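Note that this complex is displayed minus one protein chain, with the remaining chains in position.
As written, the chain order gives the labels A, B, C and D, with residue 1 at the start of each chain.
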Amino acid sequence: MTTDAQPLRRLLPRVPDRFAAFGAVLLAVVVLTALLAPWLAPYPLDEPRPLERLLPPSGAHWLGTDQVGRDVLTRILYGGRTSLFIAVAVLGVSAVTGVTLGVVAGYAGGWVRDVIMRVTDVFLAFPALLLSLALAIVLQPGVNTVILVIAVTWWPWYTRLAASVAASIATRPYVDAARCLGVPAPLIVVRHVLPNSLTPVLVQLSLDAGGVILTSAALSYLGLGAQEPTAEWGLMVQQGQTLFTTNWWVVTFPGLAILVTAFAFNVLGEGLRNALDPRRAVR
Amino acid sequence: MLRHLARRLGQALLVVAGVVVLTFAVMRLVPGDPAVAFAGPKATPEQLAEARARFGLDDPLPVQLLNYARDLVTGDWGTSLRTRQPVRDDLYLAFPASLELVGAALLIAIAAGVPLGVLAARHKTRLPDLGVRLGSMLAVSVPVFWLALALQTVFAGGLGWFPIAGEYDSSLDTTSPLTLWTNITVVDALITGNWPIFTSALWHLVLPALVVAAYPAGVIAQMTRAALIEEAGQDHARLERALGFGETSILTRFALRPALNPVLSLIALVFAYAIVNGFLVEAVFNWPGLGRYAAESIRSLDTPAIAGVTLLVALVYVLANLVVDLLQGFVDPRTRSR
Amino acid sequence: MIEVRGLQVRYGGRLVADVPELDVAAGECVAIVGESGSGKSTTLLSLLGLTEHAEVSGRVRVCGVDVLTASPRRLREIRGARAALVMQSPQAALAPATRLGVLMRRALRLHGRTDVDRVMARALEAVLLDPEILRRYPHEVSGGQAQRFAVALAIALGAEVILADEPTSALDVTVQAEVVGVLHRLRAERDLALLLVSHDLALVSTIADRVLVMKDGAVVESGPAAEVLARPSHPYTRELLEALP
Amino acid sequence: MRWHKRLLVAGVAGVLVLTATACAGGQVRGAGGTPQPETSGGSPAGQPGGQANDNTFVYAPNSDVVTDWDPATSYSNEIVALSNIYEGLTRYDSLTKKATPRLATEWTSSADGKEWTFTLRQGVKFHTGDPMDAEAAKKAIERTIEKKGGAAYIWDPVDEIEAVDASTLKFTLKYAAPLDLVTSSGYAAWIYDVDAVDADGKTTAGTGPYTIDSWRKGEETELTLKAYEDYWGGWKPEQYKKVAFRVTPEITTAWQLLQSGEVNFVRRLNPQLFAQAGTTRGVQGSQAQSFQNLLVLFNTADGPAKDIKVRQALQAAIDYDGLAAALEGSGVKASGLVPQGLLGHVEGMEPKQDLDRARQLLAAAGYGPDLKELELDLTYAVGDDDQKLLVTLLSSTLKQLNVTLLAKPMNWGAQWDLGKKQGQDIFVMYWYPDYPDAYSWFLNVFKSADKPQFNLSYLKNTGIDAAIDKLPELTATDRTAAEQEYRKLQEKIIQEEAAVAVPYVQRYQRALSVDVQGYQDNPAYPSVVFFYDLTRAS
Partner (left out) sequence: MTSTGALLRAERVTLGYGRRPVVHDVSLDIAEGGVGLIGESGSGKTTLARAFLGLLSPMSGTIRYGDRPLHKADMKAFRRDVQPVFQAEALDPRMRVGRSVAEALPRAARSRVGELLEQVGLDPALADRRPHQLSGGQRQRVVIARALAVGPRLLILDEPTSALDVTVQARILDLLASLETERLLITHNLAVVRRLCRTSHVLFAGRVVESGPTSELLSNPAHPYTRALRDAVPRLGGDPPEPKGATEAVPAATGCAFRLRCPLAAPVCERPPEPRDLAGRRVACHRAEDVLSS
């Protein structure tokens, strides 16, 4: 028995797990509300009304207003776009970089693998948030910086994952068979190694999305991420932090938004992992 | 085994070297002049020049890198621009507090995560499993900075069950002064038998440690569960069933040990992660650890201090990985022969 | 010792094994032969109630216990102590992080055996294993040793029935004979009931008293080994025989 | 279960390795290395969240207190501690806008303001036990000047110091300056025993009412002070004889600590918490205007703001009242460049938003809703909520005028670097004087400079320069004339040149335990509590 026994089911499980399905539904809600923010939001995004600041939740402002009188619900809805955009961009950039390097390292082996993996190790030695922090200080704070600095810390995970999967794929008989047919190495990588390495990467991606959202929120919270007037959840928590005991809604709702979104991604990812490959190390 | 150790040590050194280079690069990329940060907001040009000379900022970059590496090795981690103390001394003060917090958090995480993972695996797809899965998901999804605020406001400020902030009640310094051996308050209080400070320190630890423990506990529970279920589906579990062992017995006596291996490899990672999470928690709880130090250093753009923290955490991570690597041999004999 | 009547095993409604009748007496060796997917292993596992997520119906008595209605506790009592299992994958069937000696000791204690050390030594002797093996981990022993150790476990616990599920198919030919030989000798010496599941008709023919041939979950032929092999009545049995070199 | 034991051993070994590196070798924590016998009123041992010692005053600063123990070079947060350990010759009173006696009991200056004679208080002893006399004071000031660190420049006018006799100190100046204000500075003006300066924070060399009890860098309770028994002012039982600084970065945490009685003083709250302080039992609020105001400096040398019409339009576009309202008391509308409480403050110069005027001015400059779009670069301090508020409000106002504000939050180093290269159109920063004299705003911020340091509006106006140069002498000799001159200068800079907009002056909203009496805020010493002045109500 090899793990390739039923590949299609492995790639696209019908309903692998109700848990995953629950995550998927939750996530769909989050994504939809973010995408539809301009239509759903009760107020314009960036319209401070100093005289209506810090109103508690009411019929007019379901989740209250913040310290310059902006509707919290509106900003949370738009904030979802920021968070999701960051997550997608970070994961896209790091997965493409990481998987490319990893597959090359895994298939090529030898010194190529050694060089790539040692560089990877160096990056991995920095806990993600810390390296992001150090870099974020260097660059101008903002959404693009957040994407860049998180991606810098994230790609090595995919390199490591893809390298180990690719290395095991590279020893499969079908790869040998292709080599014996004289298929050139780059083509083998693209045709056989890459597609067969993707399943664990996909699982990891869905697991990581929550982490990226938490990290970007943490960066914003430390003042190194998104900046006013961008609507971003971490920033909203940071801005409202001192108001926690007096105007709880300013902090509580953005925090909950982060929690729910990260939760949705994690549930989906964990469900997928349980269904697809339960033992793949998480981090 | 010895060769394996040597190889891992060599690799670790290589990684450390890379970390040093990377840290240096980041330090030098910081916009604005470190000298400005040192000399203060109203520095005169002369004061700036003096600061530049002091930090060797006028040398060419490769020379600066070499100097930096040499200084690190000789124990000179630079001078903090903000506290004006040697960074090493600052870290030496802040690190034990972080270690205390993270150590307590990890203990909580393991003590809660592993049994919960076992519980979930034992009752797979039933209510306890669902509960553990949902709970652990929530624990890894919650933004720590937010959780810290919430717990503090509710349980300390509101209900008054726990102290609001601090490492221990510092008024005890006069009534029962603590002799320092390790600089870790609980440990020192324990080994010197200083019970007032010990109880006070434990009490103060509860909330911050719980906050820091949330993520690792969730991850460990998930991992334990997944690994146990995997392990319980292996052929050997069937044999044990056929030998008459009960499910719980199979999980805890046969499956747990190999299942702990991936959990263990996680712990090094989680350890470093928890230290960094301290950045977001320590300020809220007045915890005098690395996190608060780092947060203030970042605020004042104190590059040597930031570099120092970065380097220290990376070192701890590399070290923790080494330790875990060795521990794994004990937990799962299969890895020993690799 | 084993008495099966109208056993049917279903996974999600699909019938995977249908065995109208199967009896194994003490000192007797019965073999179930068939190719992959024929339901032979499922049949064997169901005898100890080890088929997870399966609906099992019919009547199964092992060592006088009705397996399908027995309480989990009663079932655990006969498992190992009276009816033992030998599985296909040799090392994978042993807990990876447990020394063989620890496993055996735990199993003996579980079933309340005393005089553990002597029992262990004797059991190992019976399967021609050096007692030194007790200090090893599963990955440190060979496949044949692992299989013989599994047999030793059964002997030590005093099992009266051994259920062997493809005990040799993962082994090299030269080692296969060894394991089968041990099983055969112990059956004779200890009056064991031996139920052997295998795809290898030739191997089975050397030790089995009676043979059941299964195909697609159904028993297509059964009878004394010599008779079935000499005069196969079902075309599938003939095909199997013809495929032999 | 053998492996459990092994795991334990390995774990213990790991801990030992880690702790061995951190081993401090048996020092005793507390009381600067010496264990203190029980003092009166210690809280019951082990009680969680114990109260502060009955006669300990606990101050909650929001970051580390001491970075520099040297009274000559100290130029940072430690002012809150040093002001209670060291004393200057004078102390500023912001109500009378005058220096008041401290180590000097009286002083006179010559008519041209170039010669100052201080009479020193008799019987004052340094913490070392040595007497404080004119010779010691002279040495202290000379050492400070020599060190050239921190704010030593405040002594620039001094040409010569002479200890005429034990109680008479005479300064000869190069040019006229209000030396009584200089001597009341919170930085670089302390009188100390030059032989006893200890950079490690073990001993102190001042004359003030408190000395160091313990200093543990990086700890939560970083610093504790104890009464100097021989203080010249004497001690009364209801005064606080111990002071602790408990570092509390988060306002919310500080507030909860204050509520629970664990700290007595929180240096700054936000308006919401401050409002709550008024209605919370056991807590009293105190607010006071500071000497720190926000400067919105326009680039007069380059870019679109070089056109004075644009600058004036920007001045008119700022929603001063909205901002003040949104600040909810943490800032108050400014009137002119000089905050209230300083000589030179002018009433009636409060700016007002005038969008019509802004629109007209912009149109005259060629910009506006139907005209060209205007893009302006603005830099401000990262992490400052109040500045962010200004930026948020201004950018949404300017959007209506077809002006896009590209606001970049930066840390000071980067912002200043860029500023020195004229890299922005609008530079936002706080300014405050090192000693209580409005001169600082003009000399540093608006006097022409070839290489701009803080002249970040890049203003070059020889008339203004000449007027600025006259200020010290006028302040020292003729206060009425000085006030006139200050008014004229501010009109020139703000109204004629439109080089700057001053939206608000910061106001500190603090809270104290209700049993603390005698607290008075002094903006000349930001966030300093003079603990000696406090008493505890019984």
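Criterion: contacts are C-beta pairs under 8 Å (C-beta built on N, C-alpha and C of every residue); 3 or more make two chains touch, one makes a residue touch a chain.
Keep in mind that what you see is a predicted model, and the values were worked out from it rather than measured.
The chain not shown here is in contact, across the full complex, with A, C.
From the options C:A81, C:I207 or C:V220, the residue with contact to the unseen chain in the full assembly is C:I207.
Among C:E21, C:E52 or C:D172, only C:D172 touches the chain left out of the display.
Of C:R61, C:H199 or C:H234, it is C:H199 that touches the chain left out of the display.
Looking at chain C, the residues touching the absent chain are 35-36, 128, 142, 144-145, 172-182, 184-185, 199-203, 205-207, 226, 229, 239-245.
Seen across the whole complex, the unshown chain contacts chain A at 2, 4-8, 11, 172-174, 176-183, 191-192, 195-196.
One rule holds in what follows: only the chains that are shown with their structure count from here on.
Rounded to whole angstrom units, the spacing between the C-alpha centres of chain C and chain D is 86. One finds 43 Å separating the Cα centroids of chain A and chain D. With centres taken as mean Cα positions, chain C sits 50 Å from chain A. The set of chain D residues touching two or more other chains comprises 250, 252, 256, 383, 411.
Residues 31-34, 36-37, 40-42, 44-47, 82-85, 89-90, 92-96, 99, 149, 152-153, 156-157, 160, 162-167, 169-184, 187, 195-196, 199-200, 203-204, 257, 283-288, 292-293, 295-296, 299, 301, 323, 326-327, 330-331 of chain B are the ones touching chain D in the complex. Across the complex, chain B is touched by residues 3, 6-7, 10, 14, 18-19, 22-31, 35-36, 38-39, 42-43, 45-53, 56, 63-64, 67-68, 75-76, 148-151, 153, 214, 216-221, 244, 246-250, 252-253, 256-257, 259-260, 262, 383, 411-417, 434, 444, 451, 453-454 of chain D. Listed in rising order, the residues of chain A touching chain D in the complex are 46-48, 50-51, 53-54, 67-69, 137, 140-141, 223, 227-229, 239, 241-247.
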